[in-house]
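A single protein chain has been removed from this complex, and every other one stays in its place.
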Amino acid sequence: MFTKIGQTQEESVRVWFEGCEMTVGKGLSVAAALLGEGITHFRNTPVTAAERGPFCMMGVCFDCLLVIDGQANLQACMVEVSEGMCIERQCGAADPELDPALAATANRGETTP
Amino acid sequence: MSGDRRDQDVIVVGGGVIGAAIAYGLTRRGVRTLVLDESDRAFRAARGNFGLVWVQGKGVSNIQYAAWTRRSADLWAEFNDEIKERTRIDTRYLRSGGLHLCLDEEELASRSLLMANMAEASEGVFSYEMLDHDELAHRLPGVGPSVAGASFSAQDGHVDPLSLLHALHTAFKSTGGMLISAPVTKLCYEKGGFEAKTGKGSFYSGKIVLAAGLGSRALAPQLGLNVPVRPERGQILVTERLKPFLDYPTIFIRQTEAGSVLLGDSHEEVGFDDGTDIKVMSAIANRARLIFPRLERTRILRAWGALRILTPDGLPVYQQSRECPGAFTATGHSGVTLAAAHTLDFARFVADGEMPAALDSLGEDRFHVH
Partner (left out) sequence: MTKHYDIIVIGAGPAGMSASRTAAAQGARVLVLDEQSSPGGQIYRAIEKPHNQRRRELGSSYQDGVPLVHGFRQSELDYVNAASVWQLSADLEVGYSRDGIAQLVRADRIIVATGAQERPVPIPGWTKRGVMTVGAAQILLKESSVVASDAVFAGSGPLLYLAVHQYLELGVPVKAVLDLTPAKNYLGALPALFGARADFAKILEGWQWKRAIGAAGIPLLTGVDAVRISGEKSVESVDYRRRGEWQAITCDTAFLHLGVVPNINISMAAGCDCHWSHNQACWTVTVDDWFNSSVAGVSVAGDGVSIGGAAAAEAQGGIAALGALHALGRIDASERDRLAAAYRIRLRKEMGIRHFLDLLFRPADRLRVPREADTVVCRCEEVTAGQIRETLDLGCCGPNQLKSFSRTGMGPCQGRFCGHTVSELIGEASGLPISEVGYFRLRSPIKPLPLKELADLAHSSKE
């Protein structure tokens, strides 16, 4: 089970993962932030839909792929969290229809203006 | 075993998509066949292929080639069922119809003329439709506003060329064929038989098929053949897997069954350099986003260059040697489209020892200066 140690971060940001709001340390990679919240299921593979999570944490393995602010297949270990970020699991292949602005608002449960 | 004379009925030089299709065509007829294949790093057009089984635009200047292409495209379904049953490998063949996209009105107008000529020359056997932008957008949702239109032919289709090559090798092996990775250094003809010298020893046969792609040029004279082919580079970019969005193959963009999108169709005269070039890659990417603006945000995962095998008129060469009867060549571009005809027809020509008159105009005589 993953946990955080040491003093809590002085600064934090709010992100949404699969629609759930969470407060995480500023400056963390998305992968570290989610693992710190106990989340290990990042994606389902496009071939067999197997569940995967971060493996190498250094940008090599491409197993921590997520949809971040509507952009598919981003390496969670290489992207820093930012205020208001919308994060979703990468389920299979990327969706070419996805519009980043729509995806972001839909995730926060807001309605489109 | 390899040292025995006439150990094989036929040696096929080249394990690419042309060589493998002919070789399998031979073994399925019970002909003992050996494929001599080059090394892993060979120029292998078969591995750089885009995967179109294409009729439209083929053979505008040569009726026999147009008919040969149509015949292969018509045989493809039967051919595909056979290799699938034999190997359990799904080549993802689909005769979906295909689109030739035109990026401006001028191109669309000249395309329309070309298609009309083709249909006329085929005496109505070739069928097509011309689509304007709106008609095209109906079939290709999301197509960019700058695309003027397209020609569509229901006779076109696509296939995964790598699975095809895999299936042909597997089918060849399962019907008793033997494959050896050993580049051929010399071919000899004596007493009505052939010897192929390789780094792994000599191999002997009664007949030989030269299907060595760009390598055919140097080997052909040793069999009394003339195969004046040159390389033309094409680069292909491949994206990450996307959910299906593209129902039809086009000559620039094709979505594979796995979801990856292939972007391609560059034509470069760069000799034997099969590398990639950033300027060309960038131009391919730029054209792709004009055609499908939504592709802007997808990622290019890999890219490669591959060398097309072109004769002076761009059409393949089929010939039996006059000097060394029993030596054949089948060399050129479009090995995927023609795979069905190579397996089902060309292998029979080799087995029977006779080329049909219907392929006369695709022989080497056309390269002679008159």
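Annotations
To keep things simple, chains are lettered A and B as they appear, and every chain counts its residues starting from 1.
One rule holds for everything that comes next: a contact is a pair of C-beta atoms (placed from the backbone, for glycine too) under 8 Å apart; a residue touches a chain by one contact, two chains touch by 3 or more.
The structure presented is a predicted model; accordingly, all values stated were derived computationally and were not measured.
One of B:R95, B:R111, B:H169 or B:R233 touches the chain omitted from the figure, and that residue is B:H169.
Mapped onto subunit A, the footprint of the missing chain covers residues 1-6, 25, 28-29, 32-33, 35-36, 40-42, 45, 47-48, 50-63, 65, 73, 77-78, 80.
Remark: the residues of subunit B touching the chain excluded from display are 37-41, 44, 47, 162, 165-166, 169-170, 173, 179-181, 237, 239-240, 258, 275-276, 278-279, 281-283, 285-286, 288-289, 295-305.
Simple rule for what comes next: only the chains that are shown with their structure count from here on.
Centre-to-centre separation of subunit A and subunit B, using mean CA positions: 43 Å. Contacts from subunit A toward subunit B in the complex involve residues 46, 71-73, 92-97, 100.
Of all the residues in subunit B, the ones that touch subunit A in their complex are 142, 240-243, 245, 258-259, 294-295, 297-299.
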